[in-house]
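Mind having a look at this structure? Questions to follow.
Complex shown without one protein chain; remaining protein chains in place.
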Amino acid sequence: MTRLNRQSLIIGLTFLVLAVLPPLLSAIDQSYYVSIASKILIYALVGISLDLIIGQAGLVSFGHAAFFGMGGYVCGVLSHHSANDLLVFSVFTGTNNALISWPLAVLVCMVLGIIIGVISLRTTGVYFIMITLALAQMVYFLIISIPQYGGEDGLSLWTRNKLPGLNLQDDTQFYYICLAWVIIYLLIAHKLIYSSLGLMIKGAKLNHQRLIALGHPPFKAQLMIFVLSAMGSGLAGALMVNLTQYVSPDYLHWSLSGKFLVIVILGGIGFLFGGLYGALILLGLEEILSSYTDHWHFILGIALVIIVLTSKSGLYASLVGRKAT
Amino acid sequence: MILFIEQLFNGLQLGVTLFLLASGLTLVFGIMGLINLSHGSLYMVGAYVTATVTNHTGNFFLGICAALVCAAILGVIIEMTIMRRLYHRDHLYQVLATFGLILFFNESVRIIWGSQPLFIDIPQSLNFTVNLFGQGGYPAYRIAIIVLGIVILLALFVLIFYSKIGMLTRAGSSNREMAQALGININRLYTGIFAFGAVLSALAGGLAGPIYAVEIGMGESVLILAFVVIVIGGIGSIKGSFIAALLIGIVDTLGRAYLPAFFKTFMSASDGAVVGGSLASIAIYLLMAVILVVKPQGLSSKL
Amino acid sequence: MTKLLTAVNLKKSFGGLNAVDDFSIELGKGEIHALIGPNGAGKSTAINLLTGELLADQGSITLEGQDLSGLSTWQRAQAGLGRTYQITSVINELSVLENMLIALLAQTQQDQIGLTHVTKITPLIDQAKHYLQDFDLLPNAENLAGELSHGEQGRLEIAMCLATNPKVLLLDEPMSGMSLIDGKNMIALLHNIKQSMAILLVEHDMEAVFQLADTVSVMASGKIIASDSPQIIRKDPLVIEAYLGGDDASG
Partner (left out) sequence: MIARLVIVIASVFISVTAWAEPLKIGFLTTLSTKAGYLGEDIRDGFMLAVEQNNGQLGGVDVEVIVKDDERKPEKGIEVADKFVKKDSVTLMTGIVFSNVAMAVVPKMVNQGVIYISPNAGPSKLAGELCHKNYFNVAWQNDNLHEATGQHVNAAGYKSAYILAPNYPAGKDALAGFKRFYQGEIAGEVYTKLGQSDYSAELAALRAAEPESVFFFLPGGMGINFVKQYSQAGLNESIPLFGPAFSFDERILGAVGDAAVGVMNGSQWSHDLDNETNNQFVEAFKAKYERTPTLYASQGYDAANLIASALAATGGDVTNQDAFIAALEKAEFDSVRGNFKFGSNHHPIQDIYIREVIKDGDKVTNKLAGKVFENHQDAYAGDCSL
């Protein structure tokens, strides 16, 4: 059984289980876990989008919570305004309609991604990590200081966004929306990775000097993939806010950016499905450990150290015997 | 005008505290290329050990020594078991492993000392105010920290540039294989440097205890500032870290002191305070972003 | 012979050391101009000044009349300046074919960069395979570039440079570390590509230099001490002294 089809077998199996999870869970009277599964899918979406820039372009962003939180806040603010029929910047009416607020959230994250991308891509290596962290912290402090949007107390959404023909309040339907978005984003990522654009981005990561000597500055392509990653995380933020019907500065906090990095590393860098398995492993561990003891951070901490020391390229990747690029 | 000098002094004091923490971090990062997120945890352990020993023995300096010894031992253990395997690994794996260490340290402190903040007061010998600015007194303890920070800077300079160990360290940092080939026991040297970084961090924690709160997670908020300092100062550069630490200490303090007042002139009192307050907290990160855009390798990348 | 690249008294000093001083050179189309000299003479620094990887303190560089001094490295490359490196710089973790595709997409096939699946852009693939065939690399199209022999990697790097249709090609010791056969192949290769461009050959292998070069410049401690046809240079006392290490050849 060569390595390749063992990997595709596991992936196929995973998606099969994901597809039938809600009915499976309600069969064993555990339907509460459907919303936990949705949360894992949302974190997976961020993991996949972050892995795009780390795996393909070698850009390690320590500030992806900025996009995740911003996407969430766009939805939160719009539905907050529509619930209390206030006007946004006293011009637009708020909306609770997903067809408007989700694309808007992704659009705002695209703009934010361009701004942060243009500034950060001037640096490389460790300095890139630090500048993305700094810019994300600025977004955090900016949002926390806006009194009307609740600052530290955050904002509550009275109901989840509305999608015509669907009732998002129902956990199972919301779960399938999340699964759909994960699959759509995977397809987009797959198309990009195996396209000529993806090849140039990979080339720039592996030998920046040769690309420059060939007369091809990678800045434009890197910015494009950075923005695509920001949009993915922004969408995940919008979904998360709908799942919990609440948004707060915690979604912009740097420890969340750290958690996203952990997910990418656990899943295996440069591995398309890495984000999915990283989220499953990390949040699965959290769920299992926290049901046994209040001191689960202690065990998770040790587990992370052991995982790094034992595996060369991420837990999942080593399970399947894949070498990270 | 006197108020401005006092604020400047406050900025200096905050800068020196940051330098104490950042110096350990930049040594480990600059020389061993290791991103150590758990550096803040050693700061916390230093504060907790100092507080506990001081409360039992009543002698603050004994507390500090106990913290330094404990940090050195802890530093050696961590370096040998974990860090040694991380030197050649990608920065990302270092981040993951040390992120795990943060969780481990925070939770172990909670198990040992409980989640309630610990009490530690200023040593009696320094608990007075110096009439530095005519009408107001300035806490002597903070002046002591400023003096100590400068002493440590000079000591580090002598150590790095004029001592045998310093020479070995610089050799190790510029070309690890060559240094090893020349017979320098790199492993023992790196353990020494890491432990020394841990001691510096614990010292910063011990000294900060009486001024700030000794509580779980106190290391993380300071850790971010320490990373900002070493990046602006140029990674691995002690001189750069000192300049950057003072710069950030002053910018943060003056920002908090004058920005709200500035915005209050043309806004209502509470709005001005809110906008000014939040801009002050953004100031440091703005400073870092600007410096990195202008000089992508920080102020000075020499050692 | 049309002059493609002219550099006029370039100067570069690091602190007190004058790495390159009053360096002038002209590269004509269809001509191989060799630049020889002992280690540390400033040859690599000179190349880096031409490509913009190092900024000259003084002097000007023009390519077909266009002033390059204000341009960054990739802009000069787009103006038609290709180069190889002392340590061959190819993308080891990607296949030989992918290396060629990247070289083509860098400039000549830039409009092909898009979201269509790489394997489906047949015209691009065919052109890449055509280059590989010319450079006798087609059999290992699917192998990783890192797994090629030193000679093959050297040929791949040059093939990638040619894919950008350079007007001037700067070669930094292409013969170093080559086996005898690879050396011969490389010399033959350089012979038949030189018609369409100007080549600057920085090399230590005198045997190759005297077989290929139309003119030879000799560099010692940052200065060009002689520049003439290979036959004259071979007998020039100054050159011999610079090589055999007289008192001033500080190396």
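First chain written, first letter: the chains are A, B and C, and each begins at residue 1.
Just so we're on the same page, contacts are C-beta pairs under 8 Å (C-beta built on N, C-alpha and C of every residue); 3 or more make two chains touch, one makes a residue touch a chain.
In this text, all values refer to a predicted model and were calculated from it rather than measured experimentally.
Shown chains touched by the hidden chain across the complete assembly: A, B. Here one chain is not drawn; of B:216, B:238 or B:292, the residue touching it is B:216.
Contacts to the hidden chain, counted on chain B, fall at residues 3, 6-7, 10-11, 13-14, 110, 114-119, 121-122, 127, 129, 136-139, 141-142, 208, 210-218, 221-222, 253-254, 256-257, 260-261, 269-270, 273-274, 277-278, 280-281.
Contact between chain A and the absent chain runs through residues 10, 17, 25, 28, 30-33, 35-36, 39, 141, 144-145, 147, 150-154, 156, 158, 240, 244-246, 248, 250-251, 280-281, 284, 287-288, 291, 294, 297, 316, 319-320.
Note that in this section only the chains that are shown with their structure count from here on.
Among the chain pairings, A-B comes first (most C-beta pairs in contact).
Centre-to-centre separation of chain A and chain C, using mean CA positions: 45 Å.
Measuring from the averaged C-alpha position of chain B to that of chain C gives a distance of 49 Å. Chain B has its Cα centroid 32 Å from the Cα centroid of chain A. Contact with two or more other chains is made by no residue of chain B. Every residue of chain A that touches chain B in the complex is listed here, in rising order: 54, 60, 62, 119, 122-127, 129-131, 133-135, 137-138, 141-142, 144-145, 147, 254-255, 258, 261-262, 264-266, 269, 295, 297-298, 300-305, 307-309.
Within the complex, the chain A residues that touch chain C are 191-192, 194-200, 202-203, 206-207, 209-217, 221, 325. The residues of chain C lying in touch with chain A in their complex are 51, 73-75, 77-78, 82-83, 85, 89-94, 98, 101-103, 105-107, 110, 112-119, 121, 124, 160-161, 163-164.
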